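With one protein chain removed, the remaining protein chains of the complex are shown where they sit.
The block that comes next holds chain A.
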Amino acid sequence: MLQNIFTDNNITWMDGKGTDSDIVLLSRIRLARNFKDLPFPNRASTEQLADARSRLLSVLDKISATTKTNYICLDMDKLTDLQKRVLVEKHLISGNFTKHSDSRSLIVNADSDISIMVNEDDHLRIQCMKSGLDLSDPMMTAFDTDNCIEEEYDIAFDDNMGYLTACPTNLGTGLRASVLLHLPGLAATNQIAKIINISPQLGLAVRGFYGSNAPGNLFQIANQLSLGFNEKELTENLSRAVQEIVSHEREARRALLAYAEDKVCDQAWRALGILKYARSLSERELLSLVSNVRIGIDEKIITSIDVDVFNKLIIAGRTNYLTNLQEKENMSQREIDKKRADIAREIISDSSSDKEVIS
């Protein structure tokens, strides 16, 4: 299990199932919590950080029983930089979390859909994920986990300001709900800007998942406010906005197919061809090819390949994941691109129903 987490490309929370999973890849809930009588990690001493961690570990059995799953604890000071970067790529930890290793730990369950970052900006960052559009289920899991902790320890809380956090932007509910979307239709019809412009008015923020020009047409949308609204209002607001975006995306895809079916077909098959036979792929190229293949699968143009290939390739194409797989710290760009193409061919041929030999 410990080894799998660094080398596995099959992540449960992105198994390609769930509501609207053709467009919504992932729903995620994050709660920020702090213990009452300890300074926040940025001002805590080594002993205090260790105290926060041992408090959480003491209730881990209880969390385990409540959420009916087993956890492992990864201490950041025992991981290599490369392993940490793989965890960042898998969105189990934040980039910020890798800066210090002193008493920093990641508690994660076997399916890696429930995790707790200990001593990031806040003492605890509870994170629950689910594939498809479903914020209420991970919300429940996060609440259950939170309840296990607060039954044993006092949590920093103020009657007016709610849960107290190191950064005032998380104050109140401490909630950040986010959804990962694949929007090739809206991107192709130049409508992304509209969504990005309107979202702040709804208290939401949209950004490219892998950078501002959104390679792979992947976008993340999350709530911006955490105080003054309760958790249900915040997640429902986000859900509703996402449903709206999903319906626009469907419309855009219909329009694309109506006006340029030949082009969509050509792009999808062409992308699949490159993925099947390429011997060198950059990260950016892989993401854009994979996006084209996925729209082909969604629109039933390509039927010989499983849907989850898309999700697998997104993870498998990440630079640090590939480097770690090779067990080599310093791979040149050329070696990584070659390895990426190798992995892509492997994943495609594994999931193709017509077992065509590709080597």
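Structure notes:
Just so it is clear, a contact is a pair of C-beta atoms (placed from the backbone, for glycine too) under 8 Å apart; a residue touches a chain by one contact, two chains touch by 3 or more; residues count from 1.
The rule is short, and it goes like this: contacts and distances are computed from a predicted model.
Among the names given as "ABC transporter permease", "Ion-translocating oxidoreductase complex subunit G", "Protein arginine kinase activator" or "Cytochrome c1", UniProt records the absent chain under the name "Protein arginine kinase activator". Although one chain is not drawn, the whole complex shows that of A:H100, A:R207, A:K276 or A:K338 it is A:R207 that touches it. Of A:L225, A:I274 or A:V307, it is A:L225 that touches the chain left out of the display. Annotation for chain A: contacts to the undisplayed chain at residues 34, 36-40, 42-43, 121, 143, 146-147, 150-151, 154-169, 171-173, 175, 207-208, 210-213, 225-232, 332-334.
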